[in-house]
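For this view, one protein chain was removed and the others were kept in their places.
Up next, chain A:
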Amino acid sequence: MDFLRPASWEEALAAKAEHPAAVPIAGGTDVMVEINFDHRRPEYLLDLTRIGDLYEWEVGEDSVRLGASVPYTRIMENLRTELPGLALASHTVASPQIRNRGGVGGNLGTASPAGDAHPALLAAGAEVEAESAARGTRLIPIDAFYTGVKRNALQPDELIRAVHVKKADGPQQFSKVGTRNAMVIAVCAFGLALHPHTRTVRTGIGSAAPTPVRATTAEEFLNAALEEGGFWDNGKIITPSVAKQFADLCSAACNPIDDVRGTASYRRHAVGVLARRTLTWTWESYRGTHRATEGAA
């Protein structure tokens, strides 16, 4: 095994181009487990922890450009306003020690259906900034990023530089089912974001299909129902039948398996519950701000 230690992003891209089989290692919270248990013996480890740029973020007009290695702890502490869904999801990852090292770049690299960043990214709307020495930078829409169980759209010579996550324009929630509050890989998880500017709702489902997915049929149904009832303007409570239908459609978007953490039917059921809850929470919060602005006008 060789340990490659690029000091800059350009060096890292050059190393990845020269050794496409090299395994990048950032926080190491996925990679080191595999090495410790002999599940993986890469010929090259490509250490990304010396590249300072990957630990920085920039808050732009519409989105946050989040460096691939920004640890979850930083996201929780600094980006709660801009990226509330991702901050909530980050807080549910493992433990303080893991959150101090692991980040979204590694979560995307692993692309586990259970990765907690994914539902939040899907719901907020995001693009993955991938780069290679040969072809430069490209932005991969998050919906096109997950290509299979633990597979993603990266080419062998590419690295993730950053993730561009849309800044919240409305309330966001993230909810996860597990056996305890800490150190839990999701049985299933759900992210929901209200986008009042476009009058749309976006979702993300974790751990209930081969890849993280959006419940697009449920989103379309809810968008139409909210529009029809004038909900965005009148800020009324969402009709229980609408919430129920939304929850059922979210369950239907799952394609889960039975495993040690839960059965497929439990997952389908639980995703429906999480969908209804997160919708209620975010809508209540939207109504609150809606009433406040109405009152001020």
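Throughout what follows, a residue touches a chain if its C-beta (ideal position, glycine included) is under 8 Å from a C-beta of that chain, and two chains touch if they have at least 3 such contacts; residues count from 1.
Heads up, the rule we're going with is that contacts and distances are computed from a predicted model.
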{"item": "Hidden chain of the complex, named as in its UniProt record, picked from \"PqqA peptide cyclase\", \"DNA ligase-associated DEXH box helicase\", \"Oxidoreductase\" or \"Chemotaxis protein CheC\"", "value": "\"Oxidoreductase\""}
{"item": "Chain not shown: contacting residue from A:P96, A:P141 or A:P156", "value": "A:P96"}
{"item": "Candidate in contact with the missing chain, chosen from A:A21, A:V149, A:M183 or A:I237", "value": "A:M183"}
{"item": "Residues of chain A in contact with the chain not shown", "value": "1-3, 5, 25, 27-29, 31-33, 35-37, 41-42, 45, 47, 49, 94-98, 100-101, 181-183"}
